[in-house]
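Shown here: the complex without one of its protein chains, the others still in place.
Going by the order they are written in, the chains are A, B and C; count residues from 1 in each one.
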Amino acid sequence: MVLDVNWTVKWLTLCAQAMAEHRVELIELDRAIGDSDHGENMDRGFQAVLDKLSDSPPETPGAALKLTAMTLMSKVGGAAGPLYGTAFLRAATSLGDSPEIAPAAWAGALTAARDGIVARGKAEPGDKTMVDAWTPAAEAASQAAADGSPDALTVLVAAAEAAEAGAVATDPLVARKGRASYLGERSAGHRDPGAASSALILRAAVKAAA
Amino acid sequence: MVLDVNWTVKWLTLCAQAMAEHRVELIELDRAIGDSDHGENMDRGFQAVLDKLSDSPPETPGAALKLTAMTLMSKVGGAAGPLYGTAFLRAATSLGDSPEIAPAAWAGALTAARDGIVARGKAEPGDKTMVDAWTPAAEAASQAAADGSPDALTVLVAAAEAAEAGAVATDPLVARKGRASYLGERSAGHRDPGAASSALILRAAVKAAA
Amino acid sequence: MKKLINDPKSVVDESVQGFGQAHADLVTVSADPTYITRKDAPVSGKVGLVSGGGSGHEPLHAGFVGRGMLDAAVPGAVFTSPTPDQILPATLAVNSGAGVVHIVKNYTGDVLNFETAGELAEAEGVNVRTVLVNDDVAVEDSLYTAGRRGVGGTVLVEKIAGAAAERGDGLDAVASIGERVNSNVRTMGVALTACTVPHAGSPSFDLAEDEIEIGIGIHGEPGRHRIAMENADGITDRLLEPVLTDLRITSGDKVLLFVNGMGGTPLSELYIVYRRAAQVLADRGVAVERSLVGNYITALEMQGCSISVLRLDDELTELWDAPVHTAALRWGV
Partner (left out) sequence: MKKLINDPKSVVDESVQGFGQAHADLVTVSADPTYITRKDAPVSGKVGLVSGGGSGHEPLHAGFVGRGMLDAAVPGAVFTSPTPDQILPATLAVNSGAGVVHIVKNYTGDVLNFETAGELAEAEGVNVRTVLVNDDVAVEDSLYTAGRRGVGGTVLVEKIAGAAAERGDGLDAVASIGERVNSNVRTMGVALTACTVPHAGSPSFDLAEDEIEIGIGIHGEPGRHRIAMENADGITDRLLEPVLTDLRITSGDKVLLFVNGMGGTPLSELYIVYRRAAQVLADRGVAVERSLVGNYITALEMQGCSISVLRLDDELTELWDAPVHTAALRWGV
């Protein structure tokens, strides 16, 4: 499996599909500890990404991610818009204009994305935000990429599984960043919607390679 | 049984009691085809009558009814306030300052009350208003009073029963006066709240004599 | 029933007290009997304007007391018209000698109580004229002889007659301007939810999640008919059509378009209704020269709205634009 621009476009297409499919679920998660818009925002944003991708098909994975970043930034709004926008922009930058993403580059892109989110949002792991999905994902991908000469799929799977576990692990946390923090102790017992959507994005990367 | 000022005060006291007891019921009737206030208005009005009666005890039945009229006029509001105010005022006038109400005088007072309501409200029998209780009541009282030399109780009972039957008979009517008329056909199938409170008032007259 | 109240019996008194405190620069509140007068009443030489009715329609009427609008407002219990012993002193308090106009919404209770108060005021030497507001096209008055209700148009009558009084028109002239507004305005309303009268404690009617009431008044009473929920444009068309037909609005007419919230509907939705109504009017060649959008005559926390259209002429437009300084409507000052 080669992670080229076709794979990237397929990944982003599957992201859009995942957001549409899980729109209500993400709204429900946000309803419990936020303001009921996360699923709507992500769905609107990735639908716009689809439009952009077909309007001006990108030539490289990096270009596809940059287009995604700009579109999410201008269509998602809320906290997630700038955070995902920054994440995709940093990932795009880290990939440069190479035509393919090597396993180690993928790990590097995830790390850059995570660092971008942290730079913008100032959240730490354990604050019950999307950082809790991206941090283990970036770490798992880095570890898998460092592990001999892995194929791309292995690295993608490692990241997705870590993100999913990270999202689940936000359940008992008390939020210290974002809207859920206003609830104080009442935020415990609910999954962070941004961590959940992050896991969906990284799972879509696996599906695009399957 | 002599219908003197003591009876009159007892009657009005029982009216207040009936309005308090049936407050919710009258609100519910008004809720169905009006604006949910009739029970509250009547309860407030007759509680004020009680206060007035104890503040300045009347000397004659007519004086008691006049005091009631003025109090209802200034405390009930809505359609029922002026209509009941006029009814009690006309009844008071018809009784003059005689110390006792003869059976025929009672029938005359009810007729005067009914005429007052019609003069103010311009409703005809069958319009689904309190007129549909007062008209049969006045007629039944007149007939009973004309019937040989009846005792007071018989006349009171005749009026009360006719008022009750009249109130029940409003159920299928389509309202043509008052707030229920705005509902058109939808007003059918509900009892007129003013007819219901009128029946309570005339039933209290019987109880006061019992 | 969840409400920000202390006791259903003290709702009106406490609310009016709070209103008086918040707007002490504009109004004086008299207690027992309760009425609200313009701070500087009676205004020398000016015709006095008094309106009133049951409470629960706020900001109507107290919110419209002040320069260029009402001289006094008389609030009854919730949805219960006030009594003559309130209306009379309010009338006397605002009479400068030029006479007083009573603006009365056409409900049996309001009509009877104002009628009595008017007679009593006349007996005390005050000239009283009554302007009856009956703009609700939901009521077909041929069949139902209580006649049409006074609803949204009341706000417009109060503003415009108020401006006429403020510019110095005489008693008959003010009353006749008020009547002119009334005969040129029509209204129709819709409820998405019922409201709960505090002393009643339960909703004024039961409406399923997919039903709405068309042709409602402002007292939580059910409307003329119940239909399945529709979208905003569909509902707007249903309300606007009978208004335009009854008022015989034709291409070239100039109008004021008033979208009024019933109390519990967000402002954003009222603008969606306004948008459609303005579109329909534009399509028919009708010029919307003035507009009013907001919660001005309400039914407690009811969700829904009413649409009023007032046919304007130059004088009515000028009077509408004249300065007004009240708690709920203010411009030019």
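Convention: a residue touches a chain if its C-beta (ideal position, glycine included) is under 8 Å from a C-beta of that chain, and two chains touch if they have at least 3 such contacts.
Keep in mind that what you see is a predicted model, and the values were worked out from it rather than measured.
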Chains in view touching the one left out: A, C
Option from C:K3, C:K39 or C:R284 whose C-beta touches the chain left out: C:K3
Hidden-chain contact residue, picked from the options A:K10, A:R176 or A:K207: A:R176
Touch residues of subunit A, complete complex, unshown partner: 27, 31, 33-37, 40-41, 44, 73-83, 120-122, 175-179, 181-184, 186
Residue ranges of subunit C at the interface with the undisplayed chain: 1-7, 11-12, 14-19, 21-23, 55-56, 58-59, 63, 192-193, 209-210, 212, 229, 231-233, 235, 263-276, 278, 288, 291, 293, 295, 298, 300-301, 303-305, 330-333
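The rule is short, and it goes like this: only the chains that are shown with their structure count from here on.
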Pairwise touch network: line, ring, star, complete, or other: other
Closest chain to global C-alpha mean, per-chain Cα centroids: C
Chain centre separation (subunit A, subunit C; CA means) in Å: 54
Gap in Å, rounded to a whole number, between the CA centres of subunit B and subunit A: 75
Touching two or more other chains - residue numbers and ranges from subunit B: none
Shared interface positions of subunit C, touching two or more other chains: none
